[in-house]
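A protein chain is absent from this complex, but the other protein chains hold their places.
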Amino acid sequence: MDFGYDETTERLRERLLRFMTECVHPAEPVFDQQAQERDDPWAVPPIVTELQAEARRRGLWNLFLPGEHGAGLSNLQYAPLAEITGRSPGLAPVALNCAAPDTGNMELLALFGSAEQRERWLTPLLQARIRSAFAMTEPAVASSDATNIATRIARDGDEYVVNGRKWFVTGAMDPRCEVFIVMGRTDPAAPRHRQQSQIIVPRDTPGVTVRRGLRTFGYDDSDHGGHAEIDFVDVRVPAGNLIGQEGSGFAISQARLGPGRVHHCMRLVGMAERAVELMCRRVSDRHAFGGPLAAQGVIRDWIADARVRLEQARLLVLKTAWLMDTVGNRQAHSEIQAIKIVVPETAQWIIDRAIQAHGAAGVSQDTPLARLWARARALRLADGPDEVHRQSLARRELRRHQPRAASPV
Amino acid sequence: MDFGYDETTERLRERLLRFMTECVHPAEPVFDQQAQERDDPWAVPPIVTELQAEARRRGLWNLFLPGEHGAGLSNLQYAPLAEITGRSPGLAPVALNCAAPDTGNMELLALFGSAEQRERWLTPLLQARIRSAFAMTEPAVASSDATNIATRIARDGDEYVVNGRKWFVTGAMDPRCEVFIVMGRTDPAAPRHRQQSQIIVPRDTPGVTVRRGLRTFGYDDSDHGGHAEIDFVDVRVPAGNLIGQEGSGFAISQARLGPGRVHHCMRLVGMAERAVELMCRRVSDRHAFGGPLAAQGVIRDWIADARVRLEQARLLVLKTAWLMDTVGNRQAHSEIQAIKIVVPETAQWIIDRAIQAHGAAGVSQDTPLARLWARARALRLADGPDEVHRQSLARRELRRHQPRAASPV
Amino acid sequence: MDFGYDETTERLRERLLRFMTECVHPAEPVFDQQAQERDDPWAVPPIVTELQAEARRRGLWNLFLPGEHGAGLSNLQYAPLAEITGRSPGLAPVALNCAAPDTGNMELLALFGSAEQRERWLTPLLQARIRSAFAMTEPAVASSDATNIATRIARDGDEYVVNGRKWFVTGAMDPRCEVFIVMGRTDPAAPRHRQQSQIIVPRDTPGVTVRRGLRTFGYDDSDHGGHAEIDFVDVRVPAGNLIGQEGSGFAISQARLGPGRVHHCMRLVGMAERAVELMCRRVSDRHAFGGPLAAQGVIRDWIADARVRLEQARLLVLKTAWLMDTVGNRQAHSEIQAIKIVVPETAQWIIDRAIQAHGAAGVSQDTPLARLWARARALRLADGPDEVHRQSLARRELRRHQPRAASPV
Partner (left out) sequence: MDFGYDETTERLRERLLRFMTECVHPAEPVFDQQAQERDDPWAVPPIVTELQAEARRRGLWNLFLPGEHGAGLSNLQYAPLAEITGRSPGLAPVALNCAAPDTGNMELLALFGSAEQRERWLTPLLQARIRSAFAMTEPAVASSDATNIATRIARDGDEYVVNGRKWFVTGAMDPRCEVFIVMGRTDPAAPRHRQQSQIIVPRDTPGVTVRRGLRTFGYDDSDHGGHAEIDFVDVRVPAGNLIGQEGSGFAISQARLGPGRVHHCMRLVGMAERAVELMCRRVSDRHAFGGPLAAQGVIRDWIADARVRLEQARLLVLKTAWLMDTVGNRQAHSEIQAIKIVVPETAQWIIDRAIQAHGAAGVSQDTPLARLWARARALRLADGPDEVHRQSLARRELRRHQPRAASPV
């Protein structure tokens, strides 16, 4: 047992921290300025492309992706790097081409895509020439239960025909988003976890209509491409666009979500770290009732609890990453669910205390806190609400404590 | 002891509920539509003026104001009515001319304004011909400690000269907002609670600059006039604009905040009631894992806790109103602080559970929940953060348990 | 709506407070001394009988019982008196002959007992000549689901034969406890809430064995007669011992528990008040790190939260009592469940903070706090665990928000 980062990680952390200080943080006000001045509210401010070029130059590119296509890091090595990008979640992940949902889509294509699919879509994604989205959630049903998915993907000759409505398709409002991976039912009569398939639908296919952007609290989240509501009406794509086999949609989705959750969670740790830092600075600077706010016992309690909760959350994320590397995503399932449950909640609590320590400024646009909070809150619903993960984790725990059946000889 | 509403209250509740059903709720989508179509993002949608006319016709006008100028209700009679308006907090209070911050300002002018001040400002406010704002919080200092207020109000001949920067001046982005009541220091050498005064500053006075609107969790809150940052640079107003005596600013402010907090709290009860209703309907309609969400134990737990917490919060608000009526605002100080502490937190918790029960829709613009949540959250900072009230309430509680000193003779 | 106590209540509160100061609190150390010196650990210290005589002399007797048999108070009038007795929960309720479980049993006999049953058992109970117990919970099944009750009550000629094991029969270790009311199944084939009956079993009936006393967090609770485990083996009692009709056991039990819960809850409010008082005194007296503990912000937070939570809990208890008086126990069902859920939890939280403020002394026998805490904790399980009440309350709330079915004609 060893709690120190390895050399590769330390080296990359240093390089990334330098990039954050020299490039990302200075770019934040530029981004805001450019965002305010753009005509199309979904256009990507040019500073993003500049940051991407610089990150690539510095060898900070596609760090999330194991194997030949990416930087080849393990989950455990990537986790502390993802954390650092969480300190500027609107800019840093995209600068490194490590932003959701593209990361999950790239991983999916790398693992399950055909050679043709990889050539056509993975290559430009790895180069950040295009972006992508993942269309799973539907407005009309509780999508946390995958068997509720109503979108149909029906074979018709050499094509599949897609019909349905999706929403909260994150990233799809970004004009550079050229492709959607759509989850739907190919065989409603199959066993419940064999009914679904995933298929690639280019954005410009006839029958695809991006209807509007959804908001989270008051934010349009244009910094990560918004969240679209999309209609698919008799959308025809070649049969070769299907990912994997018919009926493999649920399994692929499980595989895709694992690393995605770890990335989200590690970034949340970074977001919470930034909140702690902002809180500590604020309460040291502000004075009331005869001293700095930092002298008040209640505020110190927040700080202590923030630190204690954050350390625990980070360790669990790291251990989860280690398990994924050593025993595989499947065996790490309970831990992946555990961090999905606890990390957004922890980050949210910490950011909330930082908001409170800032007074009215905390809820305003003058600090990143309110926006960080909204992001953390939304992640308690993304990839299924916490409650679903709790029930599933508990089922496994209960099984562990069952009296074992007598083993035959 | 009697927990039933009196006849006047019952009669007005019935009338108001009918107004909500017949006019306010149907107006909600109209308001949103008009808001989206306006050119000036701060312009007031015309439906508001129509609702005001209708409310006045129905005898639902200025209900908040006791005494001759208003409807003459007691706090206890008004509280259940304010609760009902909380079910549509962006429309109902303003429709009845019972919206903050005008209510507090009208009460202040009615109690402490000179005849001339009342004639010039109270009369048009009572008729909803203009709106007003209250400029207390400053960006540069912890304003919860009134002695930190840095804005200067300096006598110069027949005039006062105001210099300072205020922010979170709620309502001031509304183009109809014609007047600010500004808190500042007239005598920095006086005892700490005698340094401040309040003064009336018309919006069009030279030297007044409304710089921008502040946001709360991404929302511009244009439905209640936004929150402005305002510069006052050598702003000159006649000496007669001072409210009350020099040095009375702190005392007036305390008097102003009392009823305001009760109104906020009672509306929060209504906001929470709406959240419970939306949650119950949603979980009855949605199905997952073989049944309606309403069949899940965890969700039932939320509903039960929501009901239990809400009942308690309402009772404490009502008792506080009763105390204000029977022993006066001063004697009800601890209870006023108590509801300021507990009601926003309770409402926030309940709305958060309703959000979670709605899944992604809960954080989006498709339900009122995310916006209600942001409003409740912001109220934990408005009028001073919870923490200040807790400390003060505890001091009083501690004094109650002191061994009493021997009373002389 | 009126939050003041009526005259009768005020008069009795004053009288009772005097009794507490003059008699009960001074008796507390005497009780502990006598308890320590007794040979039989279940014997009742003689000071109890003295207190009972004095209470009776002062007109403080059977206050809990409405109607002709008791003091004739309403629930709303009794509630604030029960609260006061909660400040010394081991002595005051029994001194006034208002202690559980006798109160519930007396009420049950008054309402449902035959003339003979009342004569034989109610009369001596009203005079505190004997005590009684209520045997419902069983060790082998989850008794919160009444249909799980396994004890059999079988008719055999002119007798009923009782077989089963009960536990947590509160009060039954007291040697003066002469009678048990036993819940069991008379007809396992009947509809689920018509299977049970209640029957009177004198302690000295052959086949009754009191096996041992159960403990709560190390305490034997001998001050309220302990909690017995009792075996009933072929116990024969006359058929006339059945209370009400066969099959009415569940209904009687519901009726019995209503007032009992309100009494428990109101006493818990008093227990919490005592904890607040002890906490405030302690933190004013103790010094650390340069000042009294009372100057520390965190401790003030506890005090403020304690006050805010306690006020809300009390109001809900009082409103529940008022509803029971005005619309009846059945219509007050949700509120009765609400206080069952929230009041023990609130008291427990407050007492825990008082313990923490006392340091090691708080968990020891040198303050009443640890014992008060254990009592509050146990009440989250007595009469069914909180969870059962939450589910039931939520079901009712959900029904309230259902779209109403079209009414016929």
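As written, the chains take the letters A, B and C, and residue 1 is the first residue of each chain.
Convention: a residue touches a chain if its C-beta (ideal position, glycine included) is under 8 Å from a C-beta of that chain, and two chains touch if they have at least 3 such contacts.
Remember, it's a predicted structure, so these values are computed and weren't measured experimentally.
Taking the full assembly into account, the omitted chain touches A, B, C. Here one chain is not drawn; of C:30, C:111 or C:298, the residue touching it is C:298. Across C:25, C:56, C:377 or C:396, the single residue that touches the chain missing here is C:377.
Of the listed positions A:12, A:27 or A:76, the one in contact with the omitted chain in the full complex is A:76. Seen from chain C, the chain kept out of the figure touches residues 137, 139, 141-145, 148, 167-168, 214-220, 227, 286-289, 293, 296, 298-299, 355-356, 359-366, 370-371, 373-374, 377-378, 380-382, 385-387, 390. Residues touching the missing chain, restricted to chain B, are 296-299, 301 (touch as defined at the top). Contacts to the hidden chain, counted on chain A, fall at residues 1-6, 9, 76, 276-277, 280-281, 283-284, 294, 297, 299-301, 303-305, 307-309, 311-313, 315-316, 318-319, 322-323, 326, 334-335, 338, 341-342, 387, 389-391, 393-395, 397-398, 400-402.
The definition used in the following text is that only the chains that are shown with their structure count from here on.
Taken chain by chain, the contacts link every pair, so each chain touches all the others. In whole angstrom, the spacing between the mean C-alpha positions of chain B and chain C is 42.
Separating the centre of chain A from that of chain C, both taken as means of CA atoms, is a distance of 52 Å.
Shown for chain C are the residues in touch with two or more other chains, namely 297, 299, 301.
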